[in-house]
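Quick one: the structure is below, and I'll ask about it shortly.
One protein chain omitted, others in place.
When the chains are written out, they are named A, B and C in that same order, and each has its own residue count from 1.
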Amino acid sequence: MADQLARTHPLEAWLPAFAELTGAVRIDAEPFVSMAVLRAARATTGDLRIRGTALPTAPNTWAPAGDGRLIWLGPDEWLLTSPGTAPEALEEELQTLLRPVGGSAADVSAQRISLRLGGPQARQVLAKGCSIDLHPRVFTAGQSTQTALGQAAVVLLALDEDEFAVLVRSSFAGYLASWLLDASLEHADPALTS
Amino acid sequence: MTSTFRTPEGGRVDRSTTVEFTFDGQTFPGHPGDTLASALLASGRHAIASSVKLGRPRGIAAAWAEDPSGLVQIEEPFPEPMLLASTVELYDGLVAHGLPGQGRLADVPDSARYDAMHVHVDVLVVGAGPAGLAAALTAARAGARVALVDEHSEAGGSLLSGTDRLDGAPAAGWVAAAVAELAAHPEVLHLQRTTAFGLYDDGFVLALQRRTDHLGGAAPRHEARQRVWRIRARQVVVATGAHERPVVFPDNDRPGIMLAGGARTFLHRYGVRVGSEAVVFTTNDSAYDAALDLHRAGVRVAAVVDARPEGSPLRAEECRAAGIPVRTGSVVAGTSGGDRITAALVAPLADGEVGRADELACDVLLVSGGWNPAVHLFSQARGRLRYDEVLGAFLPGERLDGLAVVGSAAGLLDLAGCLADGRRGASAALTALGIAPAAEVRLPTAPEPVVPAAPLVLWRVPDASGAEGSTSFVDLQRDATVADLARAAGAGLRSMEHVKRFTTIGTAHDQGKTSGVLASGITAELLGVPVQDTGTTTFRPPYTPVAFAALAGRDRGRLFDPERVTALHDWHVAAGAVFEDVGQWKRPRYYPRAGEDMAAAVLRECAAARSGVGILDGSTLGKIDVQGPDAAVLLDRMYTNLISSLKVGSVRYGVMCGVDGMVIDDGTVLRLAEDRFLLLTTTGGAAKVLDWLEEWVQTEWPELRVHLASVTEQWSTFPVVGPRSRDVVGAVFPDVDVSNEAFPFMTWRDTTLDGVPVRLARISFSGELAFEVYVNAWYAVAVWERLVEAGAPQGITPYGTETMHVLRAEKGYPIIGQDTDGTVTPHDLGMAWAVSKKKPDFVGKRSFARVENQNPLRKQLVGLLPVDRQTVLPEGSQVVDFLADGRLPPPPVPMLGHVTSSYRSAELARPFALALVKGGRARIGDTVHVPVGGTLVPVEVTSSVLVDPEGARRDG
Amino acid sequence: MQLIECPWCGPREETEFSYGGQAHVPYPEQPGELSDEQWAHYVFYRDNPKGRFAERWNHNTGCRRWFNAIRDTATYRFERVYRLDDPQPSATELAGPRRSTS
Partner (left out) sequence: MSPRTPGADLPEHPDFLWRDPEPKRSYDVVVIGGGGHGLATAHYLAKDHGITNVAVLEKGWLGGGNMARNTTIIRSNYLWDESSAIYEHALQLWEGLEEDLGYPILFSQRGVLNLAHTLQDVRDSVRRVEANKLNGVDAEWLEPDEVRKVCPIVNTSTDIRYPVLGATYQPRAGIAKHDYVAWGFARRADEAGIDLIQDCEVTGFTTDGDRVTGVRTTRGDIAAGKVALCAAGHTSVLTDMLGIRVPVQSHPLQALVSELLEPVHPTVVMSNAVHVYVSQAHKGELVMGAGVDSYNGYGQRGAFHVIERQMAAAVELFPVFARAHLLRTWGGIVDTSPDASPIVGRTPYDNVYLNCGWGTGGFKATPGIGSALAHTIAHDEPHPHIAPFTLDRFVTGALVDEHGAAAVAH
């Protein structure tokens, strides 16, 4: 009997470097999060709820859904994340909900990885490579945006005053990690952040 | 060297600290707060450069960016070419020398860091002089999001250069209070040492912040040396001040000749007397301040030479009281001296005629010809400029949405007026934004402005020396003179753009900050037309020069362009793979063993795949999930062949063309369900194909019920290839009957491995028995290692893209983008079988019917076998007709086509190639020539399929 | 560098968008029935006015949705953006000051 299949995180090799950051900026890789992309014409979704959450209709927003998040990606497109559900189970659950209304769902769990960015200087670090208005009064908790960070396309979620999630294509994860570490360098030592 | 010209007190330098720097090999002292220019002047050094064309000595001519001549080369701490001594902040250990025309680049890479920062504001104020500070305070007090950027080391602008008083105290006090108040506003970003160098659409302003330059060698390495601020402002208030303008006269370029306002700045801001004996030459009142201030500082002022017939009675009275002679209706008609001016030739000017001159000894000549508002940003916003006859200057000539020009940048020259105008500009911006201004913003009271005597617009003093203006310099940096302008006019040139190019005036480092308007004025005189008609040449960004590296920012070295890798990258690295760049991807090209070169490694990898088993990381292949009731309809329209007839559980190869009928991509299609497909695209085509499909679905066929999603990174893909692949796959996935009967070619099966879903597909890109393994990339390493482990007995061999290419080429499978170049149809590739005759239409079909597509001489994909069985034809080689005498005729030699792929074949035991050849299929069996180096290599034209043409091996 | 208003996501930097050329050039109903010349015009010919131009844009770094815009090719100013299912602009709207007559 073979042993359980091991999972490998694309950013495993970066974790030590993340750990060395202190205070002003924190970077961490969220472990394996299942994700599925949902497609359905708005007209057809009506009062459809995903894990108790209505599909966000306001662009650039996200809402908590079960153990994960339900993120607006387009007028007929959303992303559901769930750390606690197996990828294939998540797709099946959503197919069951969406097919009746002419929608669809696809498992994209490994398509992107999720980074956590936090700390008082987190917005500063993002502002070095992100052109959207990150002012705390504008990009508030519950906001999300699909934009570019450095040269990587990302889905950026505001979780809290100075807490963010960054979803990025797995093949770009290494690039984005190096970029974030480089952009954080001047904040690396709390003594130098003033 | 001692600072004999440093005043005993005053100025904003830190006299408690002395720093040392080296200029032209000589050591000088200076203070923090000095610029290189002020420190040199404090030591009596004026001459610092020699001119580009004539090699004439040139000195420091102004106190900031408008200086056209004080150019230096920095050597330490790091070489930087062509900076103005007047803008280089002094630091200990600075090593520089005067510039002989051209700057010198370092021959070692720059290790400094650079970055960028985006910021969004309601109001951006450019310039922290009186108008800018008033504007910033007005906007800040209203609670707006404000950015205030200023190019100097500290705020204040002209207030730090003079003796102005506000609220009855030195103006510096008000500046300090204003800066402190701004710092207390949470929504205000205040940046000094920050130059707004470009203004673009929708309030987008780029500003360069010099963050650590002034620290010299002490600059922290981990901080960006310079930062480009990308400011998106809803309203922009331009308070960039004005540049003083000289008057052109013979020998006006000698060191010691400088702008009067500059001399005043050196005195008040840096505590430096620019000389011991001054002559002041002016056409307006402002230079009188310089004369009086320098006089009070102990400089002997030989005379104020005022070109105006009546001069300025009021200011003249002050001079007389101070014992400074004033000569009205007079001009400086020439100078004498060498590396430093020794005398000014002063003569009366009447009716444009210069009278007899007499010499006034001096070591500095301070000149003022009036003021040019710094309208660069306004002009960059394509604002129209209007010429003001009274000021002799170009002013903003229209209102622009979202942009207000205030203070002396708008032509106002009195302090109270500038303060009020700054407040006005900001209030207007707030109103436009619907932000209520704070209750009346009180401005400090400035002394009642004395109404100045009208200025005289004088561009140049006629050259009475007989030199015809050949030493009357208009652009000191380009050594361009009045004589050059006269020649341009004489040559028939009328447009300032032509004149600028003919004389090179305004094209130097300062981009004509002082010379531009002079050239327009003098040219207008020469042509006898109004200055408004000659106009200016266009102001182009950047306002001041910006280092390349600052604009490159963080996109350097490994961050220059993203490096995309698969989930197995670390495994490949550990296995010693040599990588190939495919788009942004890093793909293993081959896995050399000790002592192997690429040829040896590839022969080994190929042999393994053909006779045993090999494994490839194919995860970079693009993958698109297509779902919906109309999925098959869409795919029938996009692929040249029929997809709708594909059975669930089966796989089909498909070709995509552009509307022009040329192949753009190819790949396999797996039908997962009646209404669900998985598309595979080429690695390079992944994004392109998804965008292509989305474009058609969204813009042409919105009625189709179909959804597309990229799953490229979701599914890791490993082809397990070779006659022994069945054993390996069977061993790792015992639940799957891998027999040919149960699992035929071009079908797929789902299974699980320790509960993890895995998809297997009988797809072959090599002609051999092969299974493609698809798994969620989380498990890529584990599954790959299982396969490698299980394949050990069969000697499973990881192979890279090179071997993949050889294997597919031996079978005549084209690589889109290598064997095609955007001019190749499926028919040209011999894939008529992949072009549906049944479908009424698909993208590209109509183009196949065009005349050129019927041409029998179209290039077709064929195989080539070098007759000598030795030569590996270089890819890209051209194919020519067989030449009986074995020699090339003189050019032009007709070409039949070119070699698209070429390899050594272990299987064929000889090199072979694929080529696109005119009428190629009709030439099969012929011998043609391929020029390689000096020789003609005979090659036989063959079918593109060289290995297993009957396809006997695919089932093992 | 402009701000472009995505009908869904709102104003974003120009760099987030890709250009799709002239708008309202539908794929022919029956390509097979077109002459080579007519087909060539569909494949290769697009208007190139100096002035107002109805064109297609895609917010490809954002919501990946195509939309249309009326933009002045001389000033680069976006007059307005509209969704694919909005009505086509009238000739008079496109007849901006710089529109060259043909």
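One rule holds for everything that comes next: a residue touches a chain if its C-beta (ideal position, glycine included) is under 8 Å from a C-beta of that chain, and two chains touch if they have at least 3 such contacts.
These numbers come from a predicted model, not from an experiment.
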item	value
Partner chains on view for the chain not depicted	B, C
Residue in contact with the excluded chain [from B:L395, B:V546 or B:A687]	B:V546
Among B:H97, B:H214, B:R300 or B:R501, residue touching the chain not depicted	B:R501
Absent-chain contact - pick from B:R478, B:R726 or B:K845	B:R478
Contact set of chain C toward the excluded chain (per top definition)	1-2, 14-15, 18-19, 21, 36-37, 40-41, 43-50, 53, 55, 71, 73-76, 100-102
Chain not shown, touching residues in chain B	50, 52-55, 78-82, 100-110, 112, 198, 200, 204, 206, 228, 478-479, 487, 490-495, 497-498, 501-502, 504, 507-509, 511, 538, 540-542, 545-549, 551-553, 555-558, 560-561, 563, 580-582, 660-661, 817-818, 821-823, 847, 850-853, 874-878, 880, 888, 890-893, 895, 898, 900, 931
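We adopt the following convention: only the chains that are shown with their structure count from here on.
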item	value
Chain A and chain C, separation of their C-alpha mean positions in angstrom	33
Shared interface positions of chain B, touching two or more other chains	232
Sequence positions of chain C contacting 2 or more other chains	64-65
Chain A - residues contacting chain C, complex	59-60, 73-75, 77, 131-132, 145-148, 153
Partner chain C, residues of chain B touching it in the complex	200-202, 204, 232, 659-660, 691, 694-695, 698-700, 702, 840-841, 845-847, 849-851
Chain B partner contacts - residues on chain C that touch it in the complex	1-3, 18, 20, 26-28, 30-32, 34, 36, 39, 42-44, 56, 58, 60, 64-66, 76-77, 84-85
